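Yeah, one chain of the complex is gone here, protein chain that is, but the others are all in their spots.
Residue numbering begins at 1 within each chain, and the chains themselves are lettered A, B and C in the order written.
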Amino acid sequence: SSDGGGGISGGYSIGLVTDTGKVDDKSFNQSAWEGAQDGAANIPASATASYIETEESKDYANNIQLFVDDGAKIIVTVGFGLGEATIEAAKANPDVMFIGVDQWQNEALPNLAGLMFPEANAGFMAGALAGMLTETNIVGAVLGTDLVPPVVFFKEGWENGARYTNPGVQTISTYHPGGLDVAFGDPEWGATTARQALDQGADIIFGAGGATGNGALIEVAGEAGALCVGVDTDQWFTVPEAHPCLVTSAMKLIDVGVAELISQAYAGTMQGGNYFGEVGLAPHHDFDSIVTDEMRDTLAEVMAGLADGSINPMPG
Amino acid sequence: MKPRQKQLLYAGAALLIFVAWMFYTADGPQTTAVLAGTVRAATLLALGAMCGMIGERSGVVNIGIEGQFLMSAFVAFTIASMTGSLFLGTIAGVGMGLVMGWLLAAMAVGLKVDQIIAGTVLNISALGLTSFFYDRSAVGIGKYTNIDLGPLADLPLLGTVFFSRPPLTYLTMALLVLVHVALFRSVWGMRTRAIGEHPGAADTVGIDVLRLRYFNVTIAGGLAGLGGSYLALEAVGTFSRAMSGGRGFLALAVMIFGRRTPFGAYAAALFFGFTTALQNQFQLNNTFDIPPQFVGMLPFVVTIIVVAISGLMGSMRDPAALGQTYEKG
Amino acid sequence: MSRSILRTIAIPLAAVVFGLLIGVVLILSQNASPATAYTALVVGGLGDADALLRTLQKATPLIFGGLAVAVAFKAGMFNIGGQGQLLVGAVFAAAVGFGIDGLPMVIHLPAALVAGAIAGAIWGGIAGALKATTGAHEVIVTIMLNFVAGNLTDWLSANPWKDNSGNNIVARTPLVEDSATIPTLGAVPVGFLLAVVVAVACWLVLERTTYGFEVRSVGHNRNAAQYSGIKVGWIMASTMAVAGMLAGLGGAVESLGVDGRFEAGVNVGLGFEGITIALLARANPLGVIPAALLVGLMEAGASRMQFKAGVAPELIDVIQALILFFVAAPIIIRWVLRMREDNSEQLRLGAGWGQS
Partner (left out) sequence: MSEVLLAAHNVTKQFPGVLANDDVSVQLRPGRILALLGENGAGKSTLVNILFGMYRPDSGDVIIKNEVVDLHGPDDAISRGIGMVHQHFQLVPPMRVVENIVLGAEPSKRGLVDLEEARNRVVELSGRYGLEIDPDALVEDLPVGMQQRVEILKALYRDADVLILDEPTGVLTPQEADHLLSVLRELTATGLGIVFITHKLREVLAIADDIVVLRNGRVVGETKPAETNESGLAEMMVGRSVVLRVEKSVAQPGDVVLAVDELEVNDDRGQIAVDRLSFEVREGEILGVAGVEGNGQRELVEAITGLRHPMAGTMRIDGEEVTNGSAREISKKGVAHIPEDREKHGVVAVYSIAENSVLNRYHRSPFSIRGVLRRDVIERHAQEVVDEFDVRTPSIAVAASSLSGGNKQKLIVGREFSDDIKLLIAAQPTRGIDIGAIEFIHRRILEQRDKGAAVLLVSAELDEILGLSDRIAVLYDGKLMDVLDAQDADRERVGLLMAGITK
């Protein structure tokens, strides 16, 4: 069982602190929140999950502390920005279990698990599919900002993946030119830029960058014959407007990872340090038929290669 | 406009067309993409600038365009997704714009609140309200698609850039002409300019200054409301928090830069859209190996330079009564 | 004396009450409890030493940002550029703060503050100088400079000045040295004290010095100022530089006293809030202090309000807008409270807009 924002008293409680963003951002805050709710539902005791949406990054520590003071047993913090605040809180509160999404742990604390994802692999697989699907041999990417490394990993993986299956492909990619404050919240730019890529021949566009990327997906949806690729979660569910073009999404299974870590934390089996979550491609939904068996075989090979290290998604 | 200025303008326009054509023959798709992106980015700015201009021509500063955009986009999207009709959403967005315009008028004209404060109230309340009431489950219903204008749409370059556009873009272009004619040829326009320059004079010939300002600021809000509808239902197809992203302020700059005339503002908006599309193109092509942050500065730095130079060439004059509340008598 | 003070604060006070009352309606519309929400808001902002510290920390840049707008208003200019000025101030202060070591605090900390102040002054001064020399509208130029500053500081903190320690992947500078860190006295950050001192200094300069007289003259009547021998262009340029310096100082205090470093995207919107603060304070430098404290308190308590009552933190934006509205339209409050009109100077800022 779970509820929305707001505190809880008594019972087994799980708290989630978002990065500066909302639990309905159709992106990583939302998947983490869904994971927290799933995790709460999965554990045997009656548990409740609640969240605080951070308004300003200066409030990270305070927002974590609000849950600590309230007696939360597990606290999920979302985004690399909360990394330091989470470590501090974990050190100060050894009895509380912490899960830090996208937070790399240099040294392992027993009560803090960093949930990491190899974004480049996800991007690579999506790119590999795109390389096979493109008819114009031009694939585009509309991206948040290069200031945020996961976005860079997605992009590099995507381009390399496309080249892997289609050496002659031309990759055209753009980062949002504005500051970090608008880079993920500018769907208008995402849409305009996706159109600019379409107009010069791209027929598959990867939209990676919160609302900005979503704008790109929806724009592509309006172009007959063009395909789009979502990011982070299966955007079939988060951006229904993109159904006409969404061939897959480069997923970080944050919800699965968070729910899993919550179960472990409840069971007392959670290991400190880094925990690697799964990445993968979302189902093709309406476009299942255009992905041939041959393509599926290649994707399986790519996946295996990425897993055993024989394929490097970001050479150089 | 002085004849020499006019000549310069024509010469500049001819040069631009020539350069565009050269690029087009060298690489058609890219040129088309950049110019289409230019026109696209200009629409919202033009609508915002027209909103600002009608207000300022009547003597009322409107720095609340950003809030008007955001609030209207929110309502347009919400109604469209509730009713499943883009058209109804658009109407609702315009309606919200009118309401926002009326609020601005009620504060700045009726209650004689300082105009800058009134605009700021619109901006922060729009940001707060749209986030506060955002329906977490609302789903978009797609967006307006391009309409080809018959054979015109098949013209090389121009076809894609101007004649294969979604409806609100055409509407905006039509409104540019309409507002131009209205401002500079109609009875309403003459009275509007009079109350912005010398409300006392207008008053003494029996023009009800406050009522006309009320009316104009409200109507202008409708234009910003159309901008909000455009943003949510034509440019993007969904709503997201703070999605106007400072474009209301850019529209203000575009309006001043365009000397508070519709065509001037459109030229300024195109110029701005062009630098934006161009810097995207530089990135797409890897033209320069410089960080996107620097390429991204291009539109802003160029605007500063142009504004400074055009200031030197003879500064534009603000309407004389701009920013002042009018007291009868 | 006390009566006239009472009269000055009656309207703002009533405005706050009215804003909160309308907030009650919004909270109820979310099926939440207003009493719980507001209690949480106040406890979150004042409940204990930590809460007070956060309130004061949040108020600090708001004071500087508010001054940056208010001072420019005095010269008849509208500084929408607080955001950019604050960012460059923050990044350059951080750079001096982490880039030099081995200095004693008495030298290092002031040097870092001065670096931020100068960076902000340059950023504001550009707009002022362009206005004075070419007539370029400061509103356009400062809006553009905000974007430029955002990009520039993002780039600086992601590239040459990036923190490469450990596995840091965030666009941010290293932590500033201890010798450049602004200390905290109990629950009171020294940065806040600095802000208060600067606000008082601004007021003194504006009201009691010949420079302030010149600034106000230019703001009220540019022609008369010119007639009386004041160098109008110089006053406009220098006032914008001072305004930028104030915002830059705000950024510096943020880097050196709150965040301990510059981090891209961390100071979003701070500069724009300065506009709200300045307007709430009716462009009076002393009024900026309580206005910033009020807003700082609401922002510090917002998380707790969501946590305890489930009310989205954006509520405080709406309340801020309402308070601003009631402050600016006192006629409504007078009508409700049956107060008599007083002839105190109506707040007029837009009037400066039309001068060119």
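In this text, a residue touches a chain if its C-beta (ideal position, glycine included) is under 8 Å from a C-beta of that chain, and two chains touch if they have at least 3 such contacts.
Just so we're clear, the structure is a prediction, and the values are computed from it rather than from any experiment.
Q: Can you pull out the displayed chains that the omitted chain is in contact with?
A: B, C
Q: One chain is left out of this view; which of C:P104, C:P160 or C:G229 touches it in the full complex?
A: Only one of C:P104, C:P160 or C:G229 touches the chain omitted from view, namely C:G229.
Q: Considering the whole complex, not just the chains shown, which residues of subunit C touch the missing one?
A: Interface with the chain not displayed, on the subunit C side: 208-213, 216-217, 220-221, 223-231, 345.
Q: Considering the entire assembly, which residues of subunit B contact the chain that has been omitted?
A: Given the touch definition above, subunit B has residues 181, 185-188, 190-191, 193-194, 197-198, 200-208, 317, 320, 328-329 touching the missing chain.
Just so it is clear, only the chains that are shown with their structure count from here on.
Q: Which integer distance in Å separates the CA centroid of subunit B from that of subunit C?
A: 29
Q: Round to the nearest whole Å and give the separation of the Cα centres of subunit A and subunit B.
A: So the centroids are 35 Å from each other.
Q: Do you know which subunit B residues sit against two or more other chains?
A: Residues 246, 291, 293, 296-297 of subunit B touch two or more partner chains.
Q: If I count partner chains per residue in subunit A, which residues reach a count of at least 2?
A: Where subunit A meets two or more other chains at a single residue, that happens at 145-146, 177-179, 182.
Q: Applying the document's contact rule, which stretches of subunit A touch subunit C when the two form their complex?
A: Within the complex, subunit A touches subunit C at residues 4-7, 20, 50, 52-59, 62-63, 65-67, 70, 80-81, 83, 104, 106, 145-149, 177-182.
Q: Applying the document's contact rule, which stretches of subunit C touch subunit A when the two form their complex?
A: Interface residues on the subunit C side: 32, 50, 54, 57-58, 147, 150-151, 153-154, 158, 166-167, 169-171, 258-259, 263-266, 268-269, 299, 302-304, 306-313.
Q: Residue numbers of subunit B touching subunit A in their complex, please.
A: Interface residues on the subunit B side: 29-30, 32-34, 36-37, 40-41, 44, 134, 136, 139-143, 145, 160, 231, 235-238, 240-243, 245-247, 276-277, 279-281, 283-285, 291-293, 295-297.
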